[in-house]
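Following this message is one structure expressed as structure tokens.
Apart from one protein chain that is not included, each protein chain of the complex appears where it belongs.
For chain A:
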Amino acid sequence: MAAPVAIHLEFGGGAELLFNGVKEHHVTLPSQSEPWDVKQLLVWIQRNLLKERPELFVQGDSVRPGILVLINDADWELMGELDYRLQDQDNIVFISTLHGG
């Protein structure tokens, strides 16, 4: 059994509007048989935090195009994307890209 993982989630660039405008969430992912990865985190967010319009956040088993995922202040592409194994106290940011000005 893997122990529960406490992580810090952040939403920005307008993505927070899908979560009642709340930018920061401290969450604890429950203990489960396998270690938590980002793919499972997306499912967990959908079930526990995302109230409506999931199509504006996820597409298939990944995030929708136009949302960047950052793991501890680095592009998730550098960290293994969906397969990254979450560590206790990780900081995961979902940021929607802005257009215009």
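As a convention for this text, a contact is a pair of C-beta atoms (placed from the backbone, for glycine too) under 8 Å apart; a residue touches a chain by one contact, two chains touch by 3 or more; residues count from 1.
In this section, contacts and distances are computed from a predicted model.
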Seminar exercise, completed: Complex minus one chain; that chain's UniProt name from "P-loop containing nucleoside triphosphate hydrolase protein", "UBC core domain-containing protein", "BUD23-protein" or "Adenylyltransferase and sulfurtransferase MOCS3" is "Adenylyltransferase and sulfurtransferase MOCS3"
Exercise. Which of A:Ala6, A:Val27 or A:Leu68 sits in contact with the chain that's absent?
Worked result: A:Leu68
Problem set entry | Positions on chain A where the hidden chain makes contact | 12-14, 51-52, 55-56, 64-68, 70, 73-75, 77-78, 93, 95-101
